[in-house]
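Note sheet for the following structure.
All protein chains but one are shown in place.
Moving on, here comes chain A:
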Amino acid sequence: MLRTTAAVVAGKAARAASRLRGGGSALPGLVAEKVDPGFLSHALADVPRGIVVVSGTNGKTTTTKMLVAVLRGHGLGVFTNPTGSNFTRGVISSMLGELPMGGRLKADMAVLELDEAHALKFAAAVRPTHALLLNVARDQLDRFAEIDHTAQLLASLAEQTTTGVVLNIDDSFISRIRDRVADGVAVRYFGVDASIADRLPEIQEQDVRFDDDFVPPKPGADDGLLKPSDERTFEVLFGEPGSGQHVGPLELQQRGLAAMINATAATTAARMLLGDEFDAARAEAALRAVTPPFGRGEVVMVDGQPLELVLVKNPAGFTVALGTYGSTPVSTMIAINDNYADGRDVSWLYDVSFESLREQGVAMTSGVRAYDMALRLQYDDVSVDAIEPDLEEALDAFLAAHHGQPMRIFCTYTAMMSLRRVLAARYDLPDIGEEAS
């Protein structure tokens, strides 16, 4: 107990120090973890209504934010890791701000966004009661050498989950995990309604194992299916249309099919977690109020014109982003870095089709791999006006050349962090660490 208190004090001090420096969010967690390796399990020991892990390649941050909003909308106290630092240490870091000195978190529920590898590490320290598994796509291949391997990590996570698992019915890497959960653990599914099933290939990884005998599950009365009525409005249906429960119609602040699927996943999980307490009207109100997480279509007002920041990190995600945003003509910049957090191999840019940018062209490519991005665009016959690897110089030139027009920047993770830092110094935008509350 003393040891934990020491860990909390040490971690809080490190957190305060790193906040002053505006530094990385994982450092205080590292300090606390060093002092007390059992820190996580201790801190979460008194969270009575469940420890929920959200994992998968794309949409973790958005889905987590939506799920937390719906749960809080039902009056629950929810602890979450809002900074997008989805590693174990990041979880501890965000926890430190809310911990009393005894080191036990006071919350009804914990909802944690964790990447595939760290979700398993976390589960080794604390067994999750629930897991919400979104999808498997090629991402940061340095870390997860193969899609099959990533799918295995998520299956292991599901195996260690004690109460309930929510799976993507349309992603066969995920839906086949149903065979891996322990006896007595409930399985629910989320997915899309048959009316839009033809749009799945644009957002989903191809499963190459098409000749095995896997029979996809059939959705039941507790499984949520997305039924859009147009590009922005949708319902989540449970059970046969008309007979069962539905959430919506509603409109999200974040655009696109991917966000609607995230909302469907969050709604299905919330319904499982809340049971009879679940109230469709409360869920709708909460989902309507959720703002896009930073870098997921976040809008910065620059001299009266919107500048959208769109995070891209893998072929499926970039393709979705182009499908969501590419159709409205705006001035476009693309910034590609190749640091560890971006994915060091830029080969994936050749698995994305940039044809939707052909008509408008791209105003600027930037980042360490600015020339590789421009070269990629050449091969899709997309014109590029300027190439400037230095992000700040590129941003200045881009803003100057497109003054008074709506603008959009597609960027990898570290490129976005740099651009955001520059923009934050000049314009009004929320601090990344603060934005989720």
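The working rule: a contact is a pair of C-beta atoms (placed from the backbone, for glycine too) under 8 Å apart; a residue touches a chain by one contact, two chains touch by 3 or more; residues count from 1.
Just so it is clear, contacts and distances are computed from a predicted model.
Per its UniProt entry, the chain excluded from the display bears the name "Lipid II isoglutaminyl synthase (glutamine-hydrolyzing) subunit GatD", taken from "NADH-quinone oxidoreductase subunit J", "Lipid II isoglutaminyl synthase (glutamine-hydrolyzing) subunit GatD", "Protocatechuate 3,4-dioxygenase subunit alpha" or "Protein-methionine-sulfoxide reductase catalytic subunit MsrP".
From the options A:280, A:375 or A:424, the residue with contact to the unseen chain in the full assembly is A:375.
Looking at A:352, A:391, A:409 or A:423, the residue that reaches the missing chain in the full complex is A:352. If you put the hidden chain back, the residue from A:387, A:401 or A:424 that touches it is A:387. Counting the whole complex, the residues of chain A in touch with the unshown chain are 138, 141-142, 145-148, 206, 208-211, 338, 344-355, 369, 371-372, 374-376, 378-381, 387, 389.
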